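Note that this complex is displayed minus one protein chain, with the remaining chains in position.
What follows is chain A.
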Amino acid sequence: MGCSSSLPDRSSRRLSGLGNPESNGVPDAKNLRVKLVLLGDSGVGKSCIVLRFVRGQFDPTSKVTIGASFLSQTIALQDSTTVKFEIWDTAGQERYAALAPLYYRGAAVAVIVYDITSPESFNKAQYWVKELQKHGSPDIVLALVGNKADLHENREVPVQDGMDYAEKNGMFFIETSAKTADNINQLFEEIGKRLPRTPPS
């Protein structure tokens, strides 16, 4: 339990990352159920990434996310396991970070997104990495995502910087574009592959 958690949480122990053995959702290692949380500065495209992944569409005028919103999507991996992602898309404005622990607590995966045209958002991403290293589940899978890769002519954060930082922190790194759908599915497939496969006993 993180000290920064804004609300005491009774369920955190029970919902330990990879599904809840008590509920009927994840009985075996072949059908994983995963709580995933998206974090990152406002406007980097978190909601767009989720909508692209879940609904396969890009709405250039998405709505501002207030608090958080939930969507889920199941994918099949090549080794015939299925992964059901339960995705919490959080609000990006700084002050909403106070509510973030509510959502990242007990998450098996955290996807931290920045906008490759905004160094400030890259900074914010590093803040989130630190926060999750401190307060997230110990075995959390972290992914660093540089979004809006289609805007390469406005790029301000070099690919190398993202890669270096991710490597240093043992994270998975990828650059995506919700607009062109580039690497969106790959992002989630890669996460699926990296999930620990020990079946919950």
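Assume contacts are C-beta pairs under 8 Å (C-beta built on N, C-alpha and C of every residue); 3 or more make two chains touch, one makes a residue touch a chain; residues count from 1.
Here is the rule we use: contacts and distances are computed from a predicted model.
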item: Absent chain [UniProt protein name; select from "5-demethoxyubiquinone hydroxylase, mitochondrial", "cAMP-dependent protein kinase regulatory subunit", "Rab-GAP TBC domain-containing protein" or "DNA-directed RNA polymerases I and III subunit RPAC2"]; value: "Rab-GAP TBC domain-containing protein"
item: Selected residue (touches chain absent from view) among A:75, A:102 or A:140; value: A:102
item: Residues in chain A touching the chain absent from view; value: 1, 3-11, 14-15, 20, 22-25, 33, 35, 42-43, 59, 61-72, 84, 86, 88, 91-96, 98-99, 102-103, 106, 119-120, 123, 126-127, 130-131
